[in-house]
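The complex is shown incomplete by one protein chain, all other protein chains being positioned as in the whole.
Let's turn to chain A:
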Amino acid sequence: MFKGLDYYDIDKDLNPQSRLVRDTVRDFVEREFIPKVREHYRAGSFPTELIPLMAELGLFGANLTGYELPGLDETSYGLMMQELERGDSGLRSFVSVQGALVMYPIHRFGSEAQKKRWLPPLAHGKAIGCFGLTEPDFGSDPGGMITKAVADGDGYVVSGVKMWITNGSLADVAVVWAKLDGVVRGFLVERGTPGFSANEVTGKMSLRASITSELVLTDARVPKENLLPDAVGLKAALACLNQARYGIAWGAIGAAMACFEEALNYTLERKTFGRAVAGYQLTQEKLVDMATRITTGQLLALQLARLKEEGRLRPAQVSMAKRNNVAMALEVARTTRAMLGANGISDEYQSMRHMCNLESVSTYEGTHDIHTLIIGKDLTGIDALDR
């Protein structure tokens, strides 16, 4: 059974409930997901057959309250994300999108009718959602989006293209961000809406066990009641991203711990020049750096959880954790890949899969450099992104 890394004895400070959440998700990943991940990664598919069990476990929207949602504390929620991404970033992405990018905006910005209609089926995995913000020409700068909504009779006509949308082709409902009279608004666009289609992105060399799609809206008619009433302005979309980034900050630790365990076990077993590879100083330095950086990431995530729990969390603090922990995990994955020699490039081992995945994780939800500029602005008061 996967044990993770707990160099600073953090485990004992977690409450039993958080440990139980972590161990439950760990068992689920170990028993149900790990045996399948290679086949799905090769095929470029997501294990949709696991959705009912994930729903039964309560993984979707787990930190939301009401509507029979679990209402997990933020540490437990973070540990859940950690364990999912220890399996694969694609698995964590699926849960992040469903919970933080689809259920959260409905929960926070939706009407009572929208919540009643969508939250239960989304929680039960009977409906899948996706989040369409990025466009072919606007990623880091979503405020420049071209997608547009025009009021028309008892609804809206939405047109535009969204790109790189996780779960796009699986989704029953898409949270689509579009400008209505120049203001960014969120719309619930349902599968089957005339003029709305999703095309799967192929040829990905990263996050292969996850579905990524293009959403095309050509005069798609969205009924009035599908506008999220309280999602006004880009800040509403960014609030969702903030939730998802919180989960990523934890998730990255899971991927890093999976790689570290692989690096440690492998170098203890593998002998070169008559000695275990782990016995060489160069190797030990790598292992020590990994363990130190993982431990640092854990402490960052834990304090982030406390801030979030107490409502003191600022977006730039989430940026710092996302930026640091994903870069940390990517570095750990790359180093592990190298330490495994030729075996490191094989999918018999996990580090190359994590390494490739983490390239996406480093890019989506605000690239590493964009988060640098967000924190930079926070520190200096000067907005490097100001036009």
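Worth a mention:
We take it that a residue touches a chain if its C-beta (ideal position, glycine included) is under 8 Å from a C-beta of that chain, and two chains touch if they have at least 3 such contacts; residues count from 1.
Throughout what follows, contacts and distances are computed from a predicted model.
Between the listed names "Protein-methionine-sulfoxide reductase catalytic subunit MsrP", "2-oxoglutarate ferredoxin oxidoreductase subunit alpha", "Electron transfer flavoprotein subunit beta" or "Polar amino acid ABC transporter permease", the UniProt record for the complex's undisplayed chain reads "Electron transfer flavoprotein subunit beta". In the complete complex, the residue from A:Glu39, A:Glu56, A:Glu285 or A:Glu348 that touches the missing chain is A:Glu56.
In the complete complex, the hidden chain is touched by one of A:Asp27, A:Glu190 or A:Glu309, namely A:Asp27. Think of the hidden chain as still there; on chain A it touches residues 1, 3, 16-17, 19-21, 23-24, 27-28, 56-59, 62, 68-72, 76, 80.
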